[in-house]
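This structure is in structure tokens; I'll ask about it shortly.
In this view, the complex is presented without one of its protein chains, the others remaining in place.
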Amino acid sequence: MLLISLAFFISGAVFFAFAPKKGLHYFYLLYAAGAGLAAFSFAQALYNYAYSAAGAPALSFALQISPALSMGFKSGPLQDFFGLLLSLAAFAASVYSSGYMKGTAAPRFQGIFYGLFILSMGAVFLAADALSFLISWEAMSLVSYFLVVSDTESEAAQNAGLTYATMTHIGTAFIIGAFMLAFSATGSLDFTGMAAGLAGQSMTIKSVIFILSFIGFGMKAGIVPLHIWLPKAHPAAPSNVSALMSGVMIKAGIYGIMLMCLHVLGGPGAHYATWWGVVVLATGAASSVLGVLYALMEKDLKRLLAYSSVENIGIILLGTGAAIVFYSFGQTALAGLALAAALYHTMNHAMFKGLLFLGSGSVLHGAHSKNLEDMGGLLKRMPYTGLFFLAGSVAICALPPFNGFVSEWLTFQALILGSSTPLAYSKVITLLGGAALALTGALAAAAFVKAFGVAFLGLPRSPKARDAKEAGLPVTAALGFLAAMCLLLGVAPRIMLRLISAMPFAGLKEMGSAGPLHSPLIIAGGFSGFWPAAILVSMLLGLLIILALAGTWGRNRKITYANSWDCGIRALTPRMQYTATAFTKPLRVIFKTIYRPRKEVRISFKLKPLFVSGITYQSGITPFLENYLYRPLTSFVGKAALKIRHLQSGSLPLYLGYIMLTLIGLLMAWA
Amino acid sequence: MGMSNLQFLIIILLSPLLQGIIKKMKAYAQGRVGPGVLQPYWDLARLFRKDMVISETASWIFHATPFIVFLSTLAASLMVPVITPDAPVLAIGDIIALLYTLALGRFFLVLAGLDAGTAFGGEGSSREATVAILVEPMMMLAIFTSAVAGGSTKLSVISKSMHILDSPAHVLAFAAFFVALIADTGRVPVDNPDTHLELTMIHEGMVLEYSGRYLALLEWAHYMKQMLLFTIAIDLFFPFGIKGDALRSALFYIIKLLVLAAAMAATESSRAKLRFFQLPSLLGGAFVLSLLSLITFVMLGR
Amino acid sequence: MLFFVLVPLMAALVCLAGKSPRVSEYATLAGSVIGAGWVLRLAAGAAGGTIYFSRGNTFYCDSLSAYILLVISLLAVAASVYSIEYMRQEHRAGTVTEAGMRYYYFLLNLFVLTMMLVPLANNLAVLWMSVEATTLVSALLVGIYRKKQSIEAAWKYIMLCTVGITFALLGTFIIYYAGAGIVGAKGEAGSLNWTDLMLSARLLNPATMRLAFIFVVVGYGTKAGLAPVHNWLPDAHSEAPTPVSALLSGILLNCAFYGVMRFAAIVRVSCGPAFVQDIMIAFGVASVVIASLFMLIQMSAKRLLAYSSIEHMGIISLSFGLGGIYGLYAALLHILNHAIVKPLMFFVTGRIHSVSHGAKLDSVSGFLKMSPLTGVLGFAGIAALAGVPPFNVFLSEFLMLKGMAAGSHWYIMAVFLIASGLVFFSLLRGFGGMLLGKPRLGQHRAESDTELTHTGKTSPEMVRTWWPASVMMALLGASLLFLGLNIPGGIDRLITRSMGLFMGGRVF
Partner (left out) sequence: MPLIKRWIEIFGAIDFISVGMLLSVVAMSSAKRIESCLKAYVINSWLLALLMAAFAVYLSIPHLYAAAFFTIAGKCVLIPYFLRKIIRDLKVTREVEPYLSMPVSLIISFGLVVLVYSFLASGIFVAGVARNVLKISVSIILISLFTMMNRKKAVTQVMGLLFMENGLFLAGFSLTYGMPTIIELGVLFDMMMGVMILGVFLTQIKKSFVSVDLDKLTSLKG
């Protein structure tokens, strides 16, 4: 079945290359079909792992590069899970693209590379050894780089692409280091071999491998402080691609972290160091809080979403870190809970972040702007987009009855249960992680209230926004699909948990406990539980009752429509509304140590000091890491390079001197 | 359907009364006569009978919000043990689920504030969101303490497992929780429930555009939320007597409720409303309290 | 069998004789193609293990020679194809006269001839002579424009390389001395034949050999562009006509390095591998580091590429120094990979300059829109140069890293990875800036001198391309990808056989 979907993708790419330019965008439906098939087969494989004794037939093949070198690909539960995530998101994005990518600048290029992008991500998830992994990994990065700069005219996209590509390259260097260390320790480059070999190795080597791979993959996942490329690159790409980048590609980083930490380092009879988990936890907490804090301040819708991706990666890492902590104490059941939370959130984030990015795409299409301050009142003009975007926002704010809540609830439980770890500091860290998660939740709610409220509610702030329109059926259909997924995963979490329980990691089996899909979710031997379906049902019942009452008694009430209350000024203009900036003003004040807000007021006079001709007011926040970490670093390297320039001063005698010195040096050293 | 499954009706039906009682106590403390304790019922009834004026800027969010707020509060009240610790009806009574269900209502309320496109609405929403950001984590931490102590996040288990402020950690946690209570129910010194002065109002700012039965729903939901939070405080920090037979525990419950109400009224009439940008110091202090409570509990245990 | 080296000689003579530049163009093309065909047969034989001797064993061809020859001859074809496009443009632009074109092709053929002699030489003195000859001929090619900079570059080139290579000859003498009385079949004083020396390498005095190798490595290292004796390279590469730059960095450097390898093969037997490996690693690391730092500050595309050549020679020397199955395979494979990608990049740059008429990086932008094929190839080239999979260079670098891991040279690996990060950044910044952006010529992208509406007809005419050249470049680009995912069996056999020379395996 995967082969068929592969065929679909390849044929799609071929069509994009050679079909006539007119109506080219319909070929995205081929990708959609391929992705759908892949999703089905991955889900089936996972189901078999979980429930059939035989397990699933693992597909496995190798490409021979030379007699000595070969690239192996192999599927397993973890691989299938991420494959499922990829193909679901890709399905929605492709359907969306078939409507959205009409009349774009470089249709062929974008079509082909879009397909390649999905394929390369699939290859990453299926790679079975370091070589194939690295090749797929860099191919993924390269293709995504081209998609980022696909608007070749814009300088911003170029710079974003440069930053992105360079940082990814550096991250890959760390990954290579990790692989090579494992190779020298075990003499094997395929992951199962590494896992087997590392089981007996010393803790030092494992720790170094852990650190290297955490940094390397974290670079791609966008953990703080390695995230700065993310809010640059994701918005630069076309929205269907940014959906995949934010929804899936950064999950490749998560996949890598789980692969290295849980599979390679966690091989047979492995034991973890607690501090690994603590490191991951702390990073997760930092990423989630800082990510959402910056998201809160963004006026650019897509940058806001990108920052919120940093936040969600942080939440996933909270779960992962807790899992490692639990494993290190041998509390496998709790580790299973934490891991399930992390995996669940990974899937969820793919769904709602995909939904939100696609939604922002159709907002862009409607209002011709990414700037929130130009929007407003879109809900009346783009009802479907608005509805689904709202669903996405509710989901990403982890509010019931949507999926975000389930995973965050699981994470909360895992973190609270961290109090049952034997050491005091692990207790405190996990519980503080919980506090960070709570803070993140509240901040996220504020951020997305701002995003949705300013973009979709109130009065339109620009003429373009006033006559915005929907982008057509495929677009809304794709959004609808993802929104439905969000609701489904929120109401019937057991579906996902059962698939997750197929993972080969200790303690996950228990998470897939039997019982009807709609039954309450009880965890950790009754430590707690809740009933997602019930919340929805009870609210619906309540609604029915209220409506019934209103129907019986409140029929003869009349509703008059009038202006909003405007304090008696007879004209309420859009400029009187709260702007996105104004909405977050209090927080800028409260968190000023982090934001370092700056404002400058320029007053120009006709006749000082009486006649003011104009006042310009600028305010913004200082990007902390960029200013205090990265800029000094880059400038230092630049300075060093400029210094070394004098070695090549152009004078021949000097060069002759080099030859002589080299000779003498070698003679001194070796003769 | 047993006692445990109907106790949520107590919250739905008696929450206006609680509001009335608090108002009465405040009036007494301030040396006024004040309206009767049943006044909130009359208010609700009147509002339900009134016609509505709605801004034409508003979208369907504006119409949906009252229902969602009311229903989410309702759903939340289904999870809390009031006079019997047995797991209440539908949900298992997980405290986190409960709080996030309430948060759903708040989310839409804040949106509704932005919907009419007025400055007041935006102001109210912005401030509400800010307060929520400051309150949420400290409330969570306070809850963590008693959850860890009680060995579960189920309110029923917690309320069964302990008596009254069993450990120093609980005292600190309760102090923090009480501040959170003030903030969440929108009372002085955080918010002023009975003013419509633009510069100070938070909750009132958001619902400024509402009238008629929508307003009624919102107000009722507000009363319910207040009583709900009181109940949670009771379940978390001094659930003694809840284990006994229904009548006895009901009696205890009412007493505790009145005590809390008195405390609330006392604070409200003894303190002046804080400037908005002074809130962080108050709430931040409370946050430190809850943090301390958690750490002391982890370090010292019971 | 080895007489094919006369083919380029004939071509050169034709270029002298022929009156019109057309004649010399096609003579060169035909010569290179015939030579390549012949070399292919040779390589096929060598891959099968055959070894060819000339009379008196002065010339000789084993797998290693065949491998290098293969690279040389294929690149010669590419260069001669591109030369036609390039020189015609120069002629159109009025930089070169018709006589100048004929002179150019004459020298080009001689250049190829001398380079082909290098790997064929069995007698080390002959090897030295051919390397020196390459210097002389290519110096004339570098200086062909008679411009200030080009003359300066040529002068420095010939000076430094001649001085350097003097030491190589000294080293050769010392080896001869070391072998005197020991080496040599029929009791003659001594022999400079590599084969003879190799046979009796065990018996040679280690101290002497060490001394000899130091002189040799400095001498040929200068020519191979290993830092810190690389200084002629950026100048010569940036000032030479683009096809010549391609040949210089694509194969000439490898020819010089080939000399080092031959000596290393003997020396590692007579005084142990450690000595050779340390020296080669030292040179390699130095080259990688210095080149990567200099790439950060390059303002001109061709200098950027020149420094990247230094970096890649460093990589080759580094992996050669690491030794072992990984290191040696990496070194030899890298020679081929670099020899494919670097000329491609030079050709792309040449086309860019043909519109921008300025070597500066910011003299053009949006070239991708002006000539899509070239632009795409350029991007593929950057990726390959930076060692990004799925392109060929990655494979050899991966093998080298494996070699480092196997020898657990962690510090070297760290240094290399950092350097490769810098290299990637510099390349992407430099070429990305020229390929992306609004199609526009002029001093700086920000304030545009001549704006081109890429929708209009103007841009395609800006870039005058010759379709065979485009085909050739496309083939090079395709082979980047192909070799990145599959190493053909023949090449694999050649490489593995050649590795035998450095692993104490059966030599002949």
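Read from first to last, the chains carry the letters A, B and C; within each, the first residue is number 1.
The rule is short, and it goes like this: a contact is a pair of C-beta atoms (placed from the backbone, for glycine too) under 8 Å apart; a residue touches a chain by one contact, two chains touch by 3 or more.
Since the model is a prediction, treat every value here as computed from it, not as a measurement.
Colleague: With touch as defined up top, name the shown chains that contact the chain not shown.
Modeller: Over the full assembly, the chain not pictured touches A, C.
Colleague: From the listed residues A:Ser52, A:Ser613 or A:Ser649, report the one that touches the chain absent from this view.
Modeller: Of the listed residues, the one touching the omitted chain is A:Ser649.
Colleague: Out of C:Leu192, C:Val217 or C:Val348, point to the residue that touches the absent chain in the complete complex.
Modeller: From the options C:Leu192, C:Val217 or C:Val348, the contact with the absent chain belongs to C:Leu192.
Colleague: Identify the residues of chain A touching the omitted chain, counting contacts across the whole complex.
Modeller: 645, 648-654, 656-657, 659-660, 664, 667-668, 671
Colleague: In terms of residues, what is the contact footprint of the unshown chain on chain C?
Modeller: Residues touching the hidden chain, for chain C, are 123, 125-126, 128-129, 132-133, 136, 139-140, 143, 146-149, 151-156, 158-159, 162-163, 166-167, 169-170, 173-174, 176-178, 180, 189-190, 192, 205, 207-208, 210-211, 234-235, 238-239, 294, 297-299, 303.
Here is the rule we use: only the chains that are shown with their structure count from here on.
Colleague: Counting C-beta pairs in contact, does A-C beat A-B or the other way around?
Modeller: Between A-C and A-B, the larger count of C-beta pairs in contact belongs to A-B.
Colleague: Where the CA atoms of chain B average out and where those of chain C average out, how many Å apart are those spots?
Modeller: The answer is 77 Å.
Colleague: Starting from the mean Cα coordinates of chain A and chain B, work out the distance between those two points in Å.
Modeller: 34
Colleague: Residues of chain C that touch two or more other chains: which are they?
Modeller: none
Colleague: Could you please specify the touching residues of chain C with respect to chain A in the complex?
Modeller: 155-156, 159-160, 163-164, 167, 207, 210-211, 214-215, 217-218, 222, 228-229, 231-232, 234, 275, 278-279, 290, 293-294, 296-297, 325, 329, 366, 368-369, 379, 383, 386, 388-390, 394-395, 398-399, 401-402, 404-406, 408, 410, 413-414, 417-418, 420-422, 424-425, 428-429, 432-433, 436-438, 445, 484-487, 489, 492
Colleague: Which of the residues in chain A end up touching chain B in this complex?
Modeller: Those in contact with chain B are residues 376-377, 379-380, 386, 390, 394, 397-400, 405, 408-409, 412-413, 416, 419, 424, 427-428, 431, 434-436, 438-439, 441-443, 445-446, 449-450, 452-454, 456-459, 520, 522, 526-531, 534-535, 537-539, 542-543, 546, 550, 553-554, 557-566, 572, 574, 576-578, 582-587, 589-590.
Colleague: For the complex, which residues does chain B have touching chain A?
Modeller: Residues 48-61, 67-68, 70-72, 74-75, 78-79, 90-92, 94, 96-97, 100-101, 103-104, 106-107, 110-111, 113-123, 125-127, 129-130, 132-137, 139-141, 144, 147-148, 151-154, 208-209, 212-213, 217, 276-277, 280, 291, 294-295, 298-299.
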